[in-house]
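Apart from one protein chain that is not included, each protein chain of the complex appears where it belongs.
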C-alpha cells in the first residue's frame, strides 16, 4: 500500500499546523501505512473519522500507540501540542445529540494546544438555558456552534454576541432535515450578519478555522511557499 | 371561457367558508368569468395573487366592484363578513420584506370576519424587538409567523408561547435560501414542538388554517357531505 | 455523560406541556442520563423514536420503569395525564403501512390526556372506505391525517370536512415517493384550502400541534416568559 | 437554415402518425424552414409550443396557411385527419388554470382525427363536481387527466374508473409545487393502480399516447422497419 | 392488528381487477392479517414486494398457500385468472439487471390472465440485438420497456414501433443514475412521441396500466360507482 | 409604511457594528422609511443589494444623501468609520466576473473602517497569476476569496496560506454550476483544512465575518445583552 | 476597469492554445478592456457567450474588429489559425434546436484551425436519419454529439462507432428535462462504454477537449511549466 500515501509533511511549515488523516473510506492497511509514515518522520498526527470498527481492526501494536476517543472518533498519534493559556474557544451545542461533531472540534483543538469552554444542550426551544450561559459565551472571542435540524441557535447567537461565530451544522434530524442539509442552508441564509460555516458534521474543519483565526494576530504563522 | 370555470358554490355549506379564486396562471378573461359566476349567485368572493398588471387589465366595470390591496395582491368582490369581536389572530413577521404574504393572511382573515394583531420586523438577529412584543403575542391563541431566510423566528416563538403557531415561510432570501425552500424545511425540522406550516408565501392558506382552528369549538361548522 | 443533557424543565410552565426526549441519534447512556434527570425532578416524560434495539439495551431497572410501545417506538416514563373527556382528536391513515407515525401521534396525545378516534386504511384508491367514516371524522374538531406516496387523502378530506386538518406525511412509498418528500410537497401544494403540515413521519409534532390548538380556548395555557 | 432541418417523413409509415414540430427553442427562420419542407412533400403538420410572439413574427404568407389556437399554442399546417366516429377520449382538468396543456391535447387529437369529451374544473377540493361527471368520464375508454399542485384528482379518478388513465401533470402552483414536479411525482407515487404519466405540461405527448392506445386493436398500425 | 387493514373488496366491481397487497413497510403480522381478510371473502390476491425475508417469516401454514417467485418478489394467494388467448403484452428489457421489475410485470399480468412475450437484454449499446427482435415486438399492441441508467432503449423503441409503450424505469445504475431518477426523467423528456411511464421499479403498475388499456375496447369494464 | 420597519438600533452596542438594510425585496417606500429611521437617530447605515433601478426610483432628496456604487450595488448613508491603519483584509477573485460580490465586501469593510488589499482574476487555470501574488496574500491575516464555477481557487489558497480564509462563492457559471451552488458545495467539501464560507454572492456577510474576526483580540467588542 | 482583468497570456505556451473570453456576466466595459489587453500583445482571441445585446453595446470601433456569429454567439478578434488539412471532427446534433451549442463548437474549432463535418437533426426518434449518415460519422476519429431532452442519440452512437465521443448535452427540453440536467445525467449513466461529457451547452469546452485529443499524438504540445 506504500505507493498510495504521500504525506504533506511540509504543511506545518506552510500553514502552522500539520496534516490530519481522514480515516473514512480508507482500508485499515492504508491507515496503518499512513501512521507509519508519520512515525518515520517522528511527527505526531491527528486521525479523524476513525470508527470503532476500524480502530479495533488495527494491529494491537498500532492501537496501543493511539489515544482514541469513542464519542468524537478521533485518535492522537504522538504528543499533542502543549495547551496554550489563552484564548479559549467556545463550543456550544443545540442538543445533546450534537456532541459527536462538537467533541471532534474539541479534540482537534486540544491536539493543537487550544483549550475549549464547552456548553451543551442550549437550543432555542428553551431560550433560558442559553441566556444563563450568555456571559460565558460572550467571553470567548471565537465560538463554534454545533446544531442540526433548523440550526436556529446559530442565528440567535449571531445576534447576541460579537465573537467570530463558526457554525457547525450537524446531521441530526429526519425527514426535511435532509441529513444536515437544511441546517447548513439555514445557516447560510441566516438573518444574523457575518456568520460563517463549515461542512455538515465537520468538527475538524471548524477547529482548524478557529486555529487560523487565532493565528491571525500571533506569531505562529507558517513560512512562505514553497 | 364559460366552460372552463365551475365554482364550488357548495363549499360554504360543507366547510363554513367559500371558494377563493387564485388568479395567478389565469388569463384575465377567465378571472372575469369567475367573478361573473359569483355575481350570478350573489356570493362574495376573495381573489388572491391578483397582480397589479392583471388588476389593471380587468374591465373598468369589474375593477370598480373590487376592493383591491397592492401589498397583498388580494381583492374582495362583494361584502366581507362582519368582524367578530374575539378572538384575534396574531401576525408576526421576521422582516419588513415579509409583509406581502403577511398582508395576504391579514386580508384573507378580514374577509372572513377575523381581526388581526400585526407585529412586524421582529426577527431574531435583534431579539429585544421580539421580547418587548411577547406579551401581545402570547395573548393571541393563534399566531401566524411569516419568515424567510433561516426562519429562526418560528422556532424561537415556538419555545416561548403556547399558542397554535402556523408558520408561513416566505421566499425572501437569495442563494442557499432557495426561494423559500430553506425556510420551509427549517420550519419542518424545527426543534420547537408542535409547529405546523403551510406552503411558501401562502398567506391565504395560513389564514384559512386559522379559520379552521377557530371554528374548532364554535358553531360555525359546515354541514354533512354531500 | 451528565454534562451533555440540560432538560428544559420550565417548558411545562411556559407552554403547558413538558419536554420530550427524541432518542434517535442518542447513545443509550445519554438516554439513561436524560431519564435520570426527570426522575430527580419527579417529572414524567415521553420518549420518542426509541428503537427496539435501544430499548433492549437499556438497563433492566430503567426498562422496567417504562411503558413501551413497539409500533410507535414511544415510551412513557412516569404517569401520563388523566384522559380529558372531550374533545377527541381524529387520526386517519391512508394505508395500513402508515400506522407507525399514526400511533406515535396517538400515544403522544394520550400522554397529554387527549383521547383519539382512530380510522385506518381509508386511502382514496377506494373512496367508499372513506365515505362511510366521514361522519365520524367530521365530528372531530381536529383531524390528523397520515398518508405517504401521493398523500391525496389529505386534499380530499380537506375538501370534505371543516375541521382543523393537520397533515402527517409518511415515508411510505418508493422511487418518486422520495421517502416522504413527495407526500410532503403534495400536501403543501394541496388544492384544498387551509391544510397545515408537520415534518415527514413526525407523529409527535402532529400531536403537539393538536394540543396547542386545543389549548387555544381553554385555560391550560402556560405562564409568561421568563 | 436549410441544413439544420431533416424531417422524419417516414414516421407516418412506421408509427401511423407524422412528425410534429416543437417550436420552442427554434428561431422563426427554422420554423419557416420546417414548414417549407412539409409543404414540399404536401404533408400536413402539427406545430406545438408556438408562442404568440413566434406566430406573429412569421411571414404573413406562412401565417395565413396556419390554423392557430392561442390557448394551446398549437397550429395546424394543412388539413387535419377526418374525425373518426368513435371512440372519444376524455379530457378532465382539476382547475381552470390547467386548460393550456389540456387544450394542447385536445388539438393534437383533433389533428389526428380523434374527438374529445372535455370536462373542466372538477378538482377534489369540491368532490361533488367530479361525481356528477363520473358517468361521462367512465364512458371514455381513455381519459387524460390534467392537474397541477397536488394532482390528487388523478389518484381519485384512478380509483373510480377502469379506463386507461393518462396523467398530464401541469406546472400550475407555486412554492413546493416546484413548477409541476410535485404533481408529477405525486402521480408516479399514486396509491391508485395502473396510472401512467407524461412529462409536465406535455399535452401533445398525452394525446399521442392515447393515439397509440387506440391503434392497439385497430388496423391503423404502421409498417415494419425499415 | 385487525383494525389496521380495510381491504377494498369492491375494487374488482369498479375497475375490473382486485386490490393487491404491497408488502414493503408492512410487518409480517399485517401481511398475514391482510391475507386472512381475502381468505374470508374467498378472493384471490396478488402480493407484491414480498421480500424473501418476509416470505420466510410467514407462518408455514400461510406460506404453503402462496405461489412465490423470488426474482419478482411476488406471491399469488388463490387461483389466478385463466390465461386469455390474445392479445399478449411485450416485455422488453435493456439489460439482464432489469429482470426483477420486468418479472414483477409478467407475474402481475399472469395473475390477471394476460400472457407476455418476454425479450431480455437488448439495450442500445448493441443495437443489432434489438433489431433482430423488432418484428416480435411490433406484433405486440402493448409493450412494457424496462430500462435503467440512460433508458435510451425506450426512446429508440418509441421511434420504431407504433404500439402503446409503457416505460418501466429501473433503479439499475450508480452515480448520476440516481437510483432510477435519471432513467425516469430521460423517459419523460423522450424525443419519441407518446411514451408514458410509471414509477421507478413499478412493474406492477406497468402491468395494471396494460390491463386498463386492454380493457379499453373489451367488455371487462367495471361497474358504475358507487 | 412606518409600521413595517423596526430598526435594531441597539446592535452596535451588542455586536460592535450597526444594522444594514438589505434592499432586495423591499419596495422603494420601505427603503425610504428605513433611511428616515436612521436619520432620526443620526446613525449612519449601509444599504446592500440596492439595484440601479431602486436607486433611481428614490426621491432626489434621499438619493443625494447617498454614496452609491454601481458595481457593488451598495450605498452609504451618513459617514463611514475612519479607516483603521492595520490590519488589512485581502480580497482575491478567481475571475473578473466575480467583482460584484467582491466589491460588496470591500465597500462593507470600508464602511466599518477596514481597508482591503484587492487582487483580481487569479483563477487556477493560469496558476502563475496566483503565484506572483502569493506574498501579498500571505501578508493578510484574513483573506476573502471570491470564486464561482468550481471554486478551485479556494482550495488551492487554503493549502498555501495560513490566514483565516473566508470563501465567498459566486453565482458565476452556467449549467452544472447551478447558480453558485456547485461553488458553494465544492468549498464546503474542500480538501484544504479549516476553510469557512458564507452564502452565495454574500459579500456583505464575508466582510462582517472578517470584522468579527478582527474584533476577536481588540477592544471593539459589544456590550453584554441585554 | 483595468485592474479587474489579468489575461493568461502564457497559456498558449503551456497548453498549445490561448485563453478565451467568456462574456456572460461581464459588463461591456470589462469585455472591451479584455480585448484591449489582447490587442496590446497582438494576440488573437476567441470570445464566447457574447450576446447580441452585448455585441451591439460595444463601441463601433471594437465591433468592427470582430468576426461575430449570431447563432453561436461567438466572435473572433484577430486572425484564426490556418485550417489544418486533417483530421476533421464530426459534429452531430439530435435536433435542429441544438444548433446553438453545436455551432459554438464548430466556431471554436475553426478558430484553432480544425475543420468539422456537420450532421444535423438525426435524433433517434427517426433512426434511419442517423443510419444513412453513419459512414460519414465513423470516418471522424472524434465526434461531438449535441443532444438535449433524453440525449439518447449519444448512447446509440456510442454503441455504433469506435471514435472518441464527446457528448455535449444541451438545455433543450422542458419539465423533467430540467434545463439540460437530465440530458447530462443520462449521458453520464449511458449504457454505451467510454463516453465522456462536458457541461450543458458548453460547445467551447467540447471543442477544446477535441483539440487536446488531437494534440495527443502531434507535436503541437505546450511547454513545461513554469
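Residue numbering begins at 1 within each chain, and the chains themselves are lettered A, B, C, D, E, F and G in the order written.
Convention: a contact is a pair of C-beta atoms (placed from the backbone, for glycine too) under 8 Å apart; a residue touches a chain by one contact, two chains touch by 3 or more.
This is a predicted model, so every value here is computed, not measured.
Interface note for the absent chain: among A:5, A:28, A:62 or A:134, the touching residue is A:5.
Interface note for the absent chain: among F:28, F:71 or F:152, the touching residue is F:152.
Against the chain not shown here, chain G presents residues 11, 14-17, 20, 87, 134-135, 138, 141-142, 159-166, 184, 188-189, 193-200, 202, 204-205, 207-217, 221-222, 224-225. Mapped onto chain E, the interface with the missing chain covers residues 96-97, 99, 118, 120-122, 125-129, 131, 172, 174-177. Residues 3-6, 8, 10-11, 19, 22, 24-26, 30, 34, 171, 180-181, 184, 199-202, 225-226 of chain A touch the missing chain (whole complex, contact as defined above).
Convention: only the chains that are shown with their structure count from here on.
Of the two chain pairs considered here, D-E and A-C, the higher C-beta contact count falls to D-E. The interface in A-F, C-E or A-B that matches D-G, meaning over half of the contact pairs are the same by residue number, belongs to C-E. Remark: chain E and chain F have CA centroids separated by 56 Å (rounded to whole angstrom).
Within chain E, residues 11, 159-160, 184, 188-189, 193, 199-200, 202, 225 each touch two or more of the remaining chains.
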